[in-house]
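All protein chains but one are shown in place.
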C-alpha cells in the first residue's frame, strides 16, 4: 500500500503482550485469525482486571468508604475515556455501558423503538446487517406494527446507494446500518447515510462492532445518533458493550432496565429516574469490565488507530491476493484493491466451510466457519456458510501464508 | 450458637486468598464490612479470569477451532456448575447468565410480564423489596395495567404472613419476594410463600441476591419458579448475574433480547429461536464471567455453605449484641437471637448515617450508608438512610470490635 | 492436539463423502423424512423401506447436502440400517454413531454427525404415530 516502514506496527513487540499467541496445538503454534469474533486481550488489560480485584474492588456510586470511592471514580472516568475514544464531546453522559453490542441495539429498540414506533413507521436496515440489529428491529417492528426495509447489497458487496435513497423516506423512523460488515468486509458510507436519514427526520444507528476496534471512528464526524460496539472485539474483556447516544436523545428516552442505581426517588407507587448515563445502567454495573475497557482504549490509542487500520488493510489485501490466485476460491465482498475491513470470507469450492475450519485447526490455524450471524445475507449469496479469516494488531503476513498453506492441505485431502 | 470449634471457618487461611484485605488506609488495615453491596474476590477466581485471557479466550458456540472449543465447553459447563450450586436438576437448560440480579428480574418482567400481565392481574411484592424487583414490577405493571400489592412488614422486621395470605389471591399472577432482606437481614419463608402462590396458580420469583451467596439454597426445595442472584456478591466477578427458571416456564417464554446466538433460523421476514438457555443469551455472552462464577461456586462449596451461613450468623449476632448494649443505636430488622442474614443496619441517634460512614472510613472501617435500594422501606421506617455493616467469609469478631470502637469515636466527635 | 481436524477425516469418512453409498431416492418407501442442521446448513432426506412385519429395516436411501461429517455419516448409516431391527435403530445414540464413524468427533461437530441418525429415528417415530413433527432439526444439547 506504499506506506513507509516507519508507519507499520511493531508486531513483534505487540505479540509479547499476548501470551495466548504462544499456545501450541500438537507442536504447532496457534495462528489466531478469528478476530472478528473476538480479539485477544493484552497483558496491560489482563493486569488491570487482576489489579482491580486485588486492590480496588467495591460497589460504586453510593459508597462513602475509600474502596468504593476509588472504584466509583475509576468506573465513572472509564465512561469519559470511552467517550474520548470515539469523539463524543458529551463525555460520560453520552456513554452507556451494556453487556455487548447486541444489548446496546436492544436498549434503543426497547427504550426508543417500542415507545415511538407505530404501523406508519419504517425501519431501514441493510441486507448485510448482523443478526444483532436485523433480528432486533424485526421483532420490535412486529410488536409495534412497523415495517422493516432492507437496502440492497450489490454484486460487488457494496450498498446500492440509489436504493438507499429510494427506501429512506419521510416514513423512515430509524436507519440501522452496520459500519463495517463482519462478513463482506465492506466499509459502508455511514456519514452519507446519516445525511440521508437526517434529511428525512429519521435517526441513524451505526453498528460499530467491526469499525471501532479497527479504525479511527468519530461519532460527531459521522453524525451518528447512536453507535454500538463491544469490548471483547477491541482488546477488552468479555461482558461489556457500549452504547453511544446523542445526549438530547438519551435524555428524552424512557429507561429500559429498572432497578437500583437508575432511580432518583422511589415510593410504593412510582419512581423517578437518575441522570445520564446512570438512568440506563440498572443494578450493579459492569464495573471491572468498564475499567478494563478504558485500559484497552489506552492500549489501542498508544499503537494508533490509523496505523491499526492500515495494518489490517494490508493483511486483508495480501490475503485477498493470495486467495484470488487460486481458481477454486469464492471470495465474498469488495475485490482486492478496494477499501475493506481486516477480514476475508470465502469458500473453497470442493470443501464445506465447516470441514475446512476443522482441517485448518489441524495446522493450528483458527478461523471461523458458519453464517457469521448474517444468515439472510448468506441465503442471498446462495451458501449456507462461509469460512472467514480476520486480522488484528498481532497478525503477520507469515500467518496469512500459513493460512494459505493449510487451505492447500485441505484441498489435497478432499481432492 | 453452640457449634463446636471444628465447625468454624478457618478465617486466617481464607484471608490469605484476599490480598485486598491487606490494604491500608493511612496505616490502618481495611475492615471491609460492605459485603452485601459486593464481596471481595479470592485469588483462585482472579487467577481463573487471568488464565482465561492468557490461555483460552475465544468466542463460543460456533467456533470449530481448538480455542473456541475449549472456551465453549468451559462456558457451557459453567451453567451446569451453577445449576448444581442451587440444586437445579434441569442443569444448563434452567440457568441463564445475565449481567446482574437486576437484569434477571427485568428478563422475566419483559419476557413473561409484558406478554402475560393485564389489567385484571396483580403482582404481589413485599414492603422490603429491593428496587431491583420493586421498580421493575411497578413499571411493568404500569405498562400492562396490572396492580402491585405489598405484603406488610411488621415492627419486628418480619413479613406479616396473614397479610400475605390475604393479598395473594386468584388474581395474583406473580409473587416476587426477596429471600433475605439486604436492609433488615430478615430471612423470609419463601417456601411457604411458594406454596401460597402455587395454591392460587401464581408464579413465585425469589430474589436470592442475599441468600445464594451466604447459605445453602435449593430451588427445588423452595419450589421457586424463578430465582435470581449476582456473581459479585458471592466471591465472583462483576458483570454476571444468574436467572434460574423452571424449564417448562423458560420454554414457554418468549425471548427478551434479540440478536446472534439466540436464534435458530433467520430470514429477512422472521426468525425462530434457539434452545435453552441460549434463547435468552443474545450476542456474545459473559464468557469469562461465567467461567469465573463456576470457580467461585467451587470456592464456596469447598468451604461449605452451611459453615458460611453459621459464620455469618455468629458475626451478625455478635454485632447485634454489641450495638444493642449502647443506648443510642436504633437497629432495624429481627432482634438478636432471631434468625438473620449476615448484616446489620442501624442508625446512631446523634449522627447521620452518611456522616457516620465518612467518619468510620477514617479508621479504615468500610460500611455502607444510604437507603440500600429500599427507599420505600426506609420511608416506612421513617429514616432517609441507615448505616449497614455486612459480613462475609473473611470477617472476624475483632473486626466487629473495630466497628464498635469506630462508632464510639464518631459518637465522641458529635457529642 | 485435541480432537478434530484431519483425524476426523480418516480415509473411510472421506471415501463415504466422495462416494456416498445408497445415494438417491426409493420409489415407494415405507416412510420418508427430512432433517436439517440450521446452523450449518446440512440437510438429509432419508427414504426407508420396512419388511412386512414392520419390525425390520430392509433398505434405505438418502439424499443430502452439507459437510463431510454429516454426509459420510448418512452414507455409513444407510449401510448399517439395512437389516437392522427398528427397535435397535430407536436405541441408537451418539456413541453408536461415533463408533460407526470410527473417529472422535469434536463437540461442535456432533450435531453434524448425528443428523442422519435423528432423521431415521424421527421418521420411524412419526410413521408409528409416536411423534408429530414436520422436519427434524438438531438441537444444541444433542
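Things worth noting here:
Order of writing sets the labels: A, B and C. Residues in every chain begin at 1.
Keep this in mind: a residue touches a chain if its C-beta (ideal position, glycine included) is under 8 Å from a C-beta of that chain, and two chains touch if they have at least 3 such contacts.
Just so you know, these numbers come straight off a predicted model, no measurement behind them.
Looking at the complete complex, one finds that the omitted chain is in touch with A, B. Remark: the omitted chain is touched by one listed residue; of B:20, B:316, B:364 or B:393 this is B:364.
Checked against the full complex, the one of A:156, A:221, A:251 or A:275 touching the unshown chain is A:275. In the complete complex, the residue from A:66, A:158 or A:322 that touches the missing chain is A:66.
Summary of contacts with the chain left out: across B:200, B:354 or B:380, the touching residue is B:354.
Interface with the hidden chain, as seen from subunit A, comprises residues 62-64, 66, 68-70, 72-73, 93, 264-265, 274-275, 278. Within the entire complex, the positions of subunit B that touch the omitted partner chain are 25-26, 28, 351-355, 358-362, 364, 370-371, 383-385, 409, 413-414.
Please note the rule applied: only the chains that are shown with their structure count from here on.
The geometric centre of subunit B is 46 Å away from that of subunit C, both derived from CA atoms.
For the pair subunit A and subunit B, the distance between mean C-alpha positions equals 32 Å. Looking at subunit C, one finds that residues 1-2, 4, 39, 106, 109 touch two or more other chains. Looking at subunit B, residues 62-64, 66, 68, 265 sit in touch with two or more other chains.
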